[in-house]
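Have a look at this one.
One protein chain omitted, others in place.
Up next, chain A:
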Amino acid sequence: MKNVVKYREVWLLAAIAVLIGLISTRFPGFANPANLRQVFNDTSILMILALGQMVVILTRSIDLSMASNLCFTGMVVAMLNAAHPAIPIPLLIVIALLVGLVLGAINGLLVWRLNIPSIVVTLGTLTIYRGATFVISGGAWVNADQMSADFINFQRTAFLGIPVLSWIALLVIALFFLVMTRTALGRSIYAIGVNPTASVYAGIDVGRTKFIVFCISGMVGGLAGYLWISRYVIASVEVANGYELNIIAACVIGGISIAGGIGSVGGAVLGALFLGIISNALPVINISPFWQMAISGSAIILAVVLNARGERRQGRIILRKAEAA
């Protein structure tokens, strides 16, 4: 089974290499390391969000409220910064994580305690959180000139030649990798996705694990909220409107099965990179950005078709084992 998972990521990596190769034929500078670092940096926020969404999807749930969470938390942080520029950035990041955690915990509690399907809960909180952003801001924007220089420059500061934003993404990727492959929580998340009933018999508290998973996606949404606002230096109600589907798209392209239990940190990261490369490359090879949506749509459909074939192959292996036994 491990081979199959690796197989899929290798294919995705190959697809990305081909994509970069194709772009390079039109724009030779695209493949040079400096530009690729730039692409990675541009995709960092999507990667972080995709990882948060991944753990939710692995448990057969879905979090549609991530982009609204991002919008709300971003607004909270931006308003705090505008009102009290003295608050140090690390503290603001902690606040962003906490606000995101609270929003995620609300989703998690409704899913855990009331057993409402996650798609319904997060469909509701999707509109509630974005509406709440309007309520706290009164519809006003927080502009670049209201934000402190630290607030804007923190993620752009280069550390060992790489911007802090990329470092944060790398740190988040490492954390998720450790949790998913080296902890009981990570194993439980996979187990719930593969077979929730068996997980209960194995002593896993399915409801509580789902709650934790939503807390994780909430915190990730909160972190992304600060990063997004300080990157695009504008906080408004419209921030990341509709972005929740991009996050899910990155997961799907990364080979994470919407039916739960299948997927990896590497897949989510590569899926996000794939989308990031497309959106970065189109302008430099003179294709109108209006093509981006249709191209990523086609990529999603193609990815689902390929994923489904991968999953079916896995089914056959189990059958063959049973025959041999």
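Note that in this section a contact is a pair of C-beta atoms (placed from the backbone, for glycine too) under 8 Å apart; a residue touches a chain by one contact, two chains touch by 3 or more; residues count from 1.
By our rule, contacts and distances are computed from a predicted model.
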{"item": "Candidate names \"Protein FixA\", \"Acetyl-CoA C-acetyltransferase\", \"Autoinducer 2 import system permease protein LsrD\" or \"Cytochrome-c oxidase\"; UniProt protein name, chain not shown", "value": "\"Autoinducer 2 import system permease protein LsrD\""}
{"item": "Touching the absent chain when the full complex is considered, from A:Gln38, A:Ser148 or A:Gln292", "value": "A:Gln292"}
{"item": "Option touching the unshown chain, where A:Trp11, A:Phe27 or A:Phe134 are the choices", "value": "A:Phe134"}
{"item": "Residue in contact with the excluded chain [from A:Leu12, A:Val237 or A:Ala281]", "value": "A:Val237"}
{"item": "Interface residues of chain A (partner: the chain not displayed)", "value": "62, 64, 110, 114-117, 119-121, 123-128, 130-132, 134-135, 139, 237, 242, 245, 248-249, 252, 258-259, 288, 290-298, 300-301, 304-305, 308"}
